[in-house]
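One structure coming up, written as structure tokens, with questions to follow.
Showing chain A:
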Amino acid sequence: MSTSNQSRARILQRLRNNAFAYQVESTRNNLQPDWTPEEKIRQFTDKITAVKGEVIQVKRDNWQTTLSEQFSRKNLKRILVGDNALGEQIRRDNPQRDIGLYEQSIENFKDSLFHQIDASVSGCRCAIAETGSLVLWPDAAEPRLLSLVPPVHIVILESQQLFNSFAEVVEKQQWQNGMPANALLISGPSKTADIEQTLAYGIHGPKQLLVLILSD
Partner candidate 1 sequence: MNAAKQAFLKRIDDALHNPQMRRNFRKAMDGIRSKRAEQFIDDDVLQLKRDKARIIRTNSLSKQAELLEKLEARLTQNGIQVHWAETAQQANEIIYQLLNAAGAKTAVKGKSMVSEETELNHYLQQRGIEVIESDLGEYIIQLAKEPPSHIVAPAIHKNRIEVAELFQQFHPDIPYTEDINQLTATARQVLRERFATADAGISGVNFAVAETGTLCLVENEGNGRLSTSAPDIHIAITGIEKVVEKFSDVPPLLDILTKSATGQPITTYFNMISRPRQPGEKDGPKQVHLVLLDNGRSRIGHDAELLDTLRCIRCGACINHCPVYVHVGGHAYGNVYPGPIGIVLEPQRLGIEQAGALTSACTLCGACGEVCPVRIPLPALISRLRAETVNAQQGMASDNTLSGKGKLRTHSEALSWKLWSWLNRNPLVYKGFTRLATRMRFAAPSIPGWSRYRTSPKPAPQSLKEMLKQNGLRENL
Partner candidate 2 sequence: MSDHVYFYGTCLIDLYYPNAGMASIKLLQDSGVNVIYPPAQSCCGQPAYNSGYRDEALDVVAAQLGLFSENIPLVVPSASCADMIKNHWPSLFEHHALAGQAQAIASRTYELTEFLVNVLQFKAQDLGEPIQVAVHSSCSALRKMQVAVHINSLLKQLKNVEVIEHEYKTECCGFGGTFAIKQADISGAMVEAKTTHLQNTGASRVISQDCGCLMNIGGALQKQQSRMQTQHIAEFLLERCS
């Protein structure tokens, strides 16, 4: 689009004319926490439960039972899972429940997704203790809307994937080397304070967020 190119040239020219000498200053960055594994779980749990997220600590060899219990407890009838090993496992573990894989493109699936699914279950890439955040990199198996549209979102988190801070995640996982189409930090069920600055939960994103933390 030629107008865009002309604008581009003029904008960049004006910005180059503005360029001022700036000596980059260094800062000490020792503001990052450094917790023990137990403390990380505690921090994560405190932060996410403070904003009405739920956390259940489960044994690594037994999370499937807890998940099934939660399906019953929350009266979840139709559940959506990713098209991957995790999703397959959940289906196998819960034969009596209506568990579907997110295996179609959204174009064929929208009505079902928006109107008929009670909950979704997904994994996550890792999590952040300082802010009580789950890190998700949606992909072909676990698409973006899986963790967004259903009113209940359940996440399986491996406690060894719990980092201290977002800065630590970015550094250790070297995010500067390339980002996926979409990356997310999810830190609780959806909320708003737009009316009288009063918190109300469950607006456009999930109304409930449950995290199962796997450890020994």
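Quick note on selection: all candidates are chains of the complex that A comes from, given by their letters.
What to note about this one:
Assume a contact is a pair of C-beta atoms (placed from the backbone, for glycine too) under 8 Å apart; a residue touches a chain by one contact, two chains touch by 3 or more; residues count from 1.
As the structure is a computational prediction, the values presented were derived from the model and not from experiment.
Looking at 1 or 2, the chain of this complex that touches chain A is the one numbered 1. Here chain A touches candidate 1 in the complex through residues 1, 3-5, 7-8, 10-12, 14-22, 24-25, 27-29, 31, 47, 51, 102-106, 109-111, 114, 130-133, 138-140, 143-145, 148-149, 165-167, 170-171, 175-176, 178-198, 200-206, going by the rule given at the top.
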